[in-house]
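The complex appears here minus one protein chain, its other protein chains still in place.
All chains are identified by letter, namely A and B, in their written order; residue positions are counted from 1 within each chain.
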Amino acid sequence: MEESGYFDFSPIVNNIHESLAASFSPGWAMAIAWALIGITLILFAALSVIILVYVERKVAAFFQVRLGPMRVGPWGLLQTVADFIKLLMKEHITSRNADKFLFNLAPFIIVTAAFLGLGAIPFALGLHIFDINIGLFYITAVSSVGVLGILLGGWAGNNKYSLIGALRSGAQIVSYELSITLSLLAVVVLAGSLQLSEIIASQENGWWIFKGHISAWIAFVIFMIAGTAETNRGPFDLAEAESELTAGFHTEYSGIKFAMFFLAEYLSLFIIASVGATVFFGGWLPFHIGTWQAFNHIMDYIPPIVWFFGKVAGIIGIIMWFKWTFPRLRIDQLLILEWKYLLPINLFNLILVSFIALMGWYF
Amino acid sequence: MGNEAIILFIILGLVLVGGAFAMSYLVSPKNVTPLKEETYECGIETMGSSWIQFKVGYYLFAMLFLIFDVETIFIVPWAVVMKKVGLVAFIEILIFFLILGLGLLYAWKKRALRWE
Partner (left out) sequence: MERILFYLIAAVIIVFSVLTVTSRRILRAAVYLLFVLMATAGFYFMLNYNFLGAVQLTVYSGGIVVLIVFAVLLTAHMDHKLDPPDRLKALAVGLLSLFGMGITLYALRSFPWAVTALPEGAYDIEAIGMRLLSYGDKGYVLPFEVISVLLLAAMVAAIIIAKKSTSND
């Protein structure tokens, strides 16, 4: 990548590492670095979930011509904080008939899986905790473990609603996982790498959504549909269809345990959106138009981290928009959509994109 | 960071959930009554266990998922080198997809993709 004027985090990160290495023994320096990264990541996760829940409620309210939360803090900004404190102070209730061990284990599995994915996301230039060489495949791999948390949590409660919800959820998530992986592979064919930093670097002269022609668009549309389904959000929220299944797989969970499922759900929404932003929209790269030097320079003034979060916010906005636009699907429609439409289209699209790559019909 | 970051993320997940549970345990009331321990279903007493036999459809889709999952594993390395290898890779994946497409077509014709 050529020397660019982007705001680079790596000097700051290196500085911290060097000063730690200078003042402590290697073991302690590493421990402190880990603690720093850990605290930052946990705070970031908590903050992003709190903001996402607030935004979700506001978006839902505006779609229904309401005001949404307004009482706690200015414009209800502290509403989710208050909710969290309330959930924290709730009694731990476990059903008499439940399998208590699995019941308590499920939140651990689902949140850990979300954290494993969160760490591999490139937030900005130099702000990338874990740049593994199989980046994309790693993220899809660790997020595939999260479904077990849902299945076990739903089963352990010994509740009919939660078991039906968990089974639907499981069938849905594993089915749509295929579509997510295959649609991302369409871009991997063009980029020639799975490493997220290299995928971003390959978009220096234009995002794949523009460079990849029709096949990138097909892949992106499939990715959005499958991503919405993967995060169990409306119109694919039949696993927690309130009107029929109370709350789906987490019906039996209350208080802080419920909050953990909530956390994991919004974290996976964030992960899906940032993967989409990274693969299709160039991650933290600013928006450039061909040879418009002046325009490109103005765009460069906006720091990469703003670009990244802007793109993520855009994708999350579209996913939230989905929820209030389409009616909920039935389980049979859901599976037909995946296996009879998305999967064959995906396979066809992969052939199309490899043909495009073969002929060099991309920029 | 290298692969040791994975350990860090696992620790983070466990610490976050464990810490939240512990914190909640300190501040939450503990007043368990038999009624609270009831299964949360519909207000009347729960009839029987919900751990009963389920329909085979879920298993079938899990099986199909597994097969296509294995297929994806083989497509991933292909996708990375597709541009480098060129025509040969294109022809090879064409054959690969043709055979798998046959499988999907079989499932379709056998109505395995239908939810009954």
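What we mean here is this: contacts are C-beta pairs under 8 Å (C-beta built on N, C-alpha and C of every residue); 3 or more make two chains touch, one makes a residue touch a chain.
Computed from a predicted model, the values in this text were never measured in an experiment.
J.: Out of A:13, A:148, A:318 or A:336, which residue would touch the omitted chain in the full complex?
T.: Reading the full complex, the residue touching the unseen chain is A:148.
J.: In terms of residues, what is the contact footprint of the unshown chain on subunit B?
T.: That gives, for subunit B, the contact residues 3, 6-7, 49, 51-54, 56-60, 62-67, 69-74, 76-81, 84-85, 88-89, 92, 95-96, 99-100, 102-104, 106-107, 110, 112, 116.
J.: Which positions on subunit A touch the chain that was left off?
T.: Its contact residues with the unshown chain are 99, 101-102, 105, 132-134, 137-138, 140-142, 144-145, 147-148, 151-152, 155, 158, 167, 170, 174, 177, 194.
We adopt the following convention: only the chains that are shown with their structure count from here on.
J.: Hey, how far is the Cα centre of subunit A from the one of subunit B, in Å?
T.: That pair's centroid distance is 15 Å.
J.: For a test of understanding, state which residues of subunit B touch subunit A in their complex under the given definition.
T.: 1, 3, 5-6, 8-18, 20-21, 23-25, 27-32, 34, 36-41, 46, 49-51, 54, 58, 61-62, 64-65, 68-69, 72, 75-76, 79-84, 86-87, 89-90, 93-94, 97, 100-101, 104, 107-108, 113-115
J.: Across the complex, what residues on subunit A touch subunit B?
T.: 34, 37-38, 41-42, 45, 87-97, 104, 107-108, 111-116, 118-119, 129-130, 132, 137, 155, 157-163, 167, 170-171, 174-175, 177-178, 181-182, 185, 188-190, 192-194, 246, 251-252, 255-257, 259-260, 331-332, 335-336, 339-340, 343-344, 347, 350-351, 354-355, 357-358
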